[in-house]
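Left out: one protein chain. Kept in place: all the others.
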Amino acid sequence: MPLVRIDVNKNASSNLIRAVSDAVYDAMVEVAKVPMHDKFQIVTRHETDEIIYPPEGYLGASYSSDIIFIEIVWLGGRSVDTKQRFYARVVDDIHRKQNVRKEDVIIVLVDNGREDWSFGNGVMQYAPK
Amino acid sequence: MPLVRIDVNKNASSNLIRAVSDAVYDAMVEVAKVPMHDKFQIVTRHETDEIIYPPEGYLGASYSSDIIFIEIVWLGGRSVDTKQRFYARVVDDIHRKQNVRKEDVIIVLVDNGREDWSFGNGVMQYAPK
Partner (left out) sequence: MPLVRIDVNKNASSNLIRAVSDAVYDAMVEVAKVPMHDKFQIVTRHETDEIIYPPEGYLGASYSSDIIFIEIVWLGGRSVDTKQRFYARVVDDIHRKQNVRKEDVIIVLVDNGREDWSFGNGVMQYAPK
């Protein structure tokens, strides 16, 4: 049930996008127990002036124009521990496969409810009993 | 008060976009009792590699590259029944008018509060009393 938005600069290759996409999906399935094949993601490439980050860095991390923003809306209820392992797994995977700097991956989560999803056909597939 | 994000592939015509936009708005007003003229929507067209969905399908639905993502932030408090009728209405309408496959419409909702909206002029128009 997650909806994932990935925002990157315009130089991002299809390979990079596929690696980020797969890293998020794999971490969801393996760490956050999201069902298999629940892979709905929207990528947007941006001009240089459309991606804004603090040149001074933040909380000890420094950022480059290759920063990757990952925003996820998913079903609420996951534990702090699960979310921590999820972040680490996504970033390790992207770093290992595409040599992206670990500091350049920002992840933001938003929780919603079971009744807030329709995966096609105009049906509320997760309707509460 | 809803803010609607509609994400489609780059081949989406202005006619298709207008039909999706109107379907969402009409369902809001008629099913979800959103006030008239409360129509704020942001559409983004995407390259082929920017729209990601499971090739295996999900929960019995199968998807094509014409998949349409609709994400809505609106005021919390609507019932499960209202949300169910809202999904059905949006998808029926898009299907009937533009011959979009019903499986290709994904809808995701996020609730927020009365104090979370400014519709211009820097004012909180729905401020709690």
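In order of appearance the chains are A and B, and numbering begins at 1 in each one.
Following the convention adopted for this analysis, a residue touches a chain if its C-beta (ideal position, glycine included) is under 8 Å from a C-beta of that chain, and two chains touch if they have at least 3 such contacts.
Being a predicted model, the structure only gives us computed values, none of them experimental.
Among B:Pro55, B:Gly77 or B:Gly122, the one in contact with the hidden chain is B:Gly122.
Only one of B:Ile17, B:Leu59 or B:Val80 touches the absent chain when the whole complex is considered: B:Ile17.
In the complete assembly, the contact with the undisplayed chain comes from A:Val105, out of A:Met1, A:Val34, A:Val105 or A:Met124. From the options B:Asn9, B:Gln41 or B:Ser62, the residue with contact to the chain not on display is B:Gln41. Along chain B, the points of touch with the absent chain fall at residues 3, 14, 17-18, 21, 35, 37-45, 73, 110, 112-113, 115-125, 127-128. By the touch rule set out above, chain A reaches the unshown chain at residues 7, 44, 46-47, 49-54, 56-59, 61, 63, 69, 71, 80, 83-84, 87-92, 102-111.
As a convention for this text, only the chains that are shown with their structure count from here on.
The centroid of the Cα atoms in chain A and the matching centroid in chain B are 21 Å apart.
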